[in-house]
Every structure is written in structure tokens, then in C-alpha cells.
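One structure below.
With one protein chain held back, the other chains of the complex are shown just where they sit.
As written, the chain order gives the labels A and B, with residue 1 at the start of each chain.
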Amino acid sequence: MASVRFDNVTKKFGEFVAVHDFNLEIRDKEFLVLLGPSGCGKTTTMRMVAGLEEATSGDIYIDADRINDVLPKYRDVAMVFQSYALYPHLSVEDNIGYPLKIRKVPPEEYKRRITEVARRVELDTMLKRLPKELSGGQRQRVALARAIVRTPRVFLMDEPLSNLDAKLRTQMRAELKHLQHELQVTTIYVTHDQIEAMTLAHRVAVMNKGVIEQLGTPREIYNDPRTLFVAGFIGSPAMNLIPGEVKDGVFVSAGLRVGGAGHVSIPRAVLGVRPEDVHAASAEDPDVNLVAPIYSVELTGENTLVSLQLGGRLMTLRADKNFAGQIDQRVGVKVETDRMFLFDAETERRVDFQTNR
Amino acid sequence: MLESDKGTLTTPPRMGGGLERWAERHLRILMLAPTVLILLALTIFPSLYMFYAAVHKISPNPDLPWQFVGPGNFARLLSDTQFHVALRNTAVFTIAAVTIEFLLGLGLALLLDRFIRRLTFLKTVLMIPMMLPPIAVAITWKIIYEPQFGVLNEIMFRLGLPLQAWAGDVNLAMFSIIVADVWQWTPFIFLLMLAGLASLPVEPYEAAVLDGASSWRQFWDLTLPFLKPVIAIALLLRVMDALRLFDLVFILTGGGPADRTKVLSLYIYQVAYRFADTGYAAAISLFVLFVTIVLSTWFMKRMRLAE
Partner (left out) sequence: MATIRTRSRRREMLLRLSAYLVILVALVLTLFPVYWIAANSFKFDIDIFAVPPEWLPRNPTLKHYEEAFIERPFLRYALNSLLVAAGTTIVSVAFGTMAGYALARFSYPWQWRKQVSFWILSTRMMPPIVSIIPLYLFFNYFEMLNTKSALIIAYTAFNLPFATWMMKSYFQDLPVELEEAAMVDGDTRWGAFLHVALPLARPGLAATAIFCLIISWNEFLLSLIITLTEQSQTLPIGIAGRVTQYKTHWGEISAAGFMACVPIVIFAFIVQKHLVRGLSLGAVKG
């Protein structure tokens, strides 16, 4: 069991900085998710733990051991690849047993471990098959089995669910979470899927352009985004981000005025509010914050997503599934002002924002 | 935790032994080095040595010392009419043979692609000529061209056409060499073009049909641009092979008659081993090397083949 620590780690590919001055400690038995768009450096960060990439500068530790110069085979980590990376020329049994064979595990124990792990991932009836004879979900299980067969110090998972269809992905997600809880092995999990991040992680590190934008529990990340990037990246549909100006504590944008930011003035500001914190109302209602025409109405089943045309951009709100509005119809909008976020567009950081309610 | 983890299996963190570590660190060098060294020894070293030989007059008698002549051997290239003939013959052969092979191979591929795609066995049979030993091809055609009892003259006779000496005829010798080469190497172009055609995407053609493009337009606007990389490779390899033509000429004509089929490779061979003028042969070789390097580099850079 182990913790992983990054101290000022930088990784460059030629001139391109993939990971910049990265500091992070992953605690023992923690499930940490690195979340971010493609090219943000999350996979590179994980590959440095595996030893598949070398850090340009800085130190990486597993427990107290500095592992920068340790060959991958001595790091005792296990990795599940996005493509599963099953050895196509080996049977399921030999695939799972490969890490044991390399370590020259005696035959009885080899047999015992394989049987146990195979039963656990429900592959015990297909041990003699080749990977190409398996379904996507089964291949995924083989990859998992190969990782857990030797109880490594750290699990690394690189988008392990992204090649599965939606239904299977949901099921495997639950299994993964359960498995990690059972095995109690420190896990680093890379994904660009925020639902996976939210559901699986103890803590999420949201990455962008090689740095951590925010580190926190899924709840913190969602309820308390610290930067404009995190606010925009987390949540589906995305948070409404309305550019405007703050003059003496009042946010002003086309068709919208919200007060309450003390007495600060910010020439370029962004107001953020999640679709579920915006409610539709009658256009005649005197309490509405603004009135706008409907651009589109999309029923998702559990809700209706309503997009409104607001000064050349769209504002989305999550309405009741029985919402009945027509395109071009004007509706009133009530914004839960205490659930709004204000960002400085220059620094992209959050600004404290109190409503005068 | 797994049940079986009661007995521990975690490898203690080690750096790995010194030798293992060193080998892993330098693996990219260690795996490449033998090939690079062998090729350096077999190509760069001979080239340098050849340059050294080319500035000397080398007597056939190995006991006599080499005599430095500076650029003398290169100067001879300018006035040596035999060399000019060989240069011309090589150019004629290369351009004619490769052009015919290319047009024939491409044409056949376009015509037959749809019909032969699944006839793998037939395709392989058609590929046989280019795999055969050139020497066997040469003697085969020697038998066919044979003026007295050869098959070709039998056909001419049946058709009521005048009999020819073929490879022995001043005007037909080069033609005969080209025919044999075309027989052997058209399948090469054909095969590569088929491979190129098989890898063409379907959607652009469907889009073109919907847009109302004729088959002729489709060929010019889609097929040819898509095939360009394959065409480039095929032509490069064929030109380089044609420049080194030796076996066919050696057996079929020996360079004759009247030097009509004397190509560069054969001329170098004659200068070096019949006239034992090694220094001069080295100078001609350097010239040929220079031409091939310039040609192939230009071609490969242009077509970005190296990656």
C-alpha cells in the first residue's frame, strides 16, 4: 500500500510543456482521478508514475522511494490501458498470468492466483480463449484481472472504460469502484469523462494545460469551482458563462443586471450559473431577472433543456420534464442569485460574490 | 485484498542491477548500432576508398604502386565516347522501360481491379516473373529470341513477317532488352497499383457520383491524387533498378551489337575487369553513385518517403 507524490515535476516534449511544475500527493488507498480535456497532460502525468515517460525535472515518489530513475519493472505498479493492451498471441490465462510469469511465481501459486482472480472478474470459464474471441467488456475484465493478479502498490488506469458502450460503461464503473474499495489499493485514474470522475473519485484533480486547476472532492469541484476553466468543464450541460462587466459591485450584461459584489469593479467579468439554478417563469412575472425568447427545447426524459437567446448567445436552463414552451416564445427567467459565481476574465479566477439578499 | 496476498508478492523497490540498467538506458543505441556499423563499413568506407582509387592510375599488375593522377580519371569521362554511349543507352533503357511498365501496369490495374481483387491465386501467378532469378529470365528470353529456332521468329514466320535477329540486331537489340524487362517488371507496377487501388476510400467516390462526376473526372480528381504516394514509390524503385541493369544485357547481348546495349553497369564491369583499369572504373562508379544519390534523394525528399 502506498502513497504517490509529485514534487515540482515538469515534462517537456521538445519545446512543448506537457506537465508544468506539478505538485500532488495521492494518499494511501485513495482513488484519485485526473480529469481534463485531451492534451491537458493527465495521461503524461500517469505515464511518469509507470515509468513510461521520464520527468524532465522534479521528483516522483512512491512512499519514501524516489522512483524517477527506477525501471518500470521495479516500480511495482499495474496499469490498465485504454486499448486494454491485451497480448493477442496469449490466451486469457496467459495474459492474466504474464506479470506472475515474469516474476517467476511458483506454479501452484500461479494457478491459485489465476483461478481466484478469474473467478472474481467472472472470466473463469474463458481462460483458454484468445483475446480476439472475447467481447469488449470481457477484454476489459482481462485487463483488470492482469492488473490485480499481483496486488501492486499503485493502480494506474488510463481511460479504461472509454471503449465500452454506454450501458456497459455504467456497469463497469460500479464494479471498478467496488473493486477498488475491496482491494484498498491506491489508484490513479485518468479520464476526460466528468461523470466517471464524479462517481469514482475520492478526490478529483482537474487539469488543464499541464497544471492542476483545482484539487478537491467531487462535491467541492462541482459546488465550489475555483476557476473559470473548472466551472466550464464540470457539469452537463455546461454552466452558463455570461461575459459582462462589474461596476461598483453590480454585474451588467446585455439584458441582465445582478448586484452584490461589494464595491469592486472588474472591467471584464464572467458570471456563471448552472442550468439547474435557472428557472423558467411566466414572462409577466414581476420577479424575473430577465425575459428572453426560446431558441430550442430538448427533452432528455428526466428534464427538459431549454436554450434561450440572450444577447447573441445561448443560456441553458433545466426545466421540468413537462415544460411546454415553443421556439421563439418569450419566457421569464429566475436566477438563484446565491448560487451564482463571478469570475475575473483576466485572471480566470473566482471573485467573492455576495448578493444583497 | 486478495486471499492469496497473505503470502506477499510485492517486489521490493529496486533500481535494477547496474548492467541491466545500463543496457535499458542505452537500448536504443545498442539495437541500432550493429546495423549502422555494418552499413557504414559496407557503404561509406567503400565510397571513400573508391574516391581514393579514382584519383589514381592503378596498374593491372598488383605489384606496381598506385600512381596519383588527381582529377585525371574524371577528365577522361568528358572525352570517353564509350562512356557517353553507355550513359545514353542507360537513359534510353530507363526512360523507355519504366514508362512502358508504368503505363501498362497502371492500365491493367485500373481495368482489372474490380475483377481480380478476390482472385488471390491468379494474382500471385501473375507476379511470378519479377521473383525469378534475372539470370533465368535472361536465358529464357535468349531461347525465345534465338534467330534460328526461337519461338519469336516462328511467330513472325506464321504471320508472314520478316524474320529478325532480335537481340543480335543493331536496331532491335535495345528493344529486345526492354521487352524482356517489361515482361519481368510490369507485374511489379501492376501489383503496387492494385494495392493502392484497394486502399482507396469509398466515400469520396460516392460523393463524386452524387455530384455527377464522370468516370474520367473521377480518375483525374480522385484516383490519381490518392495513388500518388504509391506511384512515387513504384517509380522510384523501378528507376533505381533500371539504372543498375546488368544481368539481362550480360546474357542477351553482352553490350552489343555495336555497343547498342552497353549500359553503365556493364561498361564499368568491362573497364574494371576486362581492361583492368580500376582507377578509371572507380571514377565512373563515383559518377553513377552521384547520379543515383541525387536522383533518389530528390525523389525521396519530394515524396517524403523517409517517414
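One rule holds in what follows: a residue touches a chain if its C-beta (ideal position, glycine included) is under 8 Å from a C-beta of that chain, and two chains touch if they have at least 3 such contacts.
Because the structure is predicted, anything quoted here is derived from the model rather than measured.
Participant: Consider the whole complex, including the chain that is not shown, and state which of B:A208, B:L222 or B:L289 touches that chain.
Facilitator: Going through B:A208, B:L222 or B:L289 one by one, B:L289 is the residue touching the chain not shown.
Participant: Using the touch definition up top, pick the residue from B:L64, B:I95 or B:I139 that touches the left-out chain.
Facilitator: B:I139
Participant: Tell me, which residues in chain A touch the chain that this view leaves out?
Facilitator: On the chain A side, contact with the omitted chain comes from 50-52, 71-73, 75, 77-79, 81-83, 85, 87-89, 98-99, 102-103, 146, 156.
Participant: When the complex is taken as a whole, what residues of chain B touch the one chain not shown?
Facilitator: Contact residues on chain B toward the absent chain are 11, 20, 23-24, 27-28, 31-32, 34-36, 38-39, 42-43, 45-47, 49-50, 53, 62, 108, 111-112, 114-116, 120, 122-137, 139-144, 148-149, 151, 154, 157, 183, 187-188, 191-192, 195-196, 198-199, 230, 233-234, 237, 240, 243-244, 246-247, 250-251, 264-265, 268-269, 272-273, 278, 281-282, 285-286, 288-289, 292-293, 296-297, 300, 305-307.
To be clear about the criterion, only the chains that are shown with their structure count from here on.
Participant: Using the average of all C-alpha atoms in each chain as its centre, how far is it in Å between chain A and chain B?
Facilitator: Taking the average C-alpha coordinate of chain A and of chain B, the gap between them is 55 Å.
Participant: In their shared complex, at which residues does chain B touch chain A?
Facilitator: 1-5, 7, 9-11, 13-16, 20-21, 24
Participant: Tell me, which parts of chain A touch chain B in their complex?
Facilitator: 62, 65, 67, 69-71, 73-76, 103, 105, 109, 112-113, 116-117, 120, 148, 150-153, 182-184
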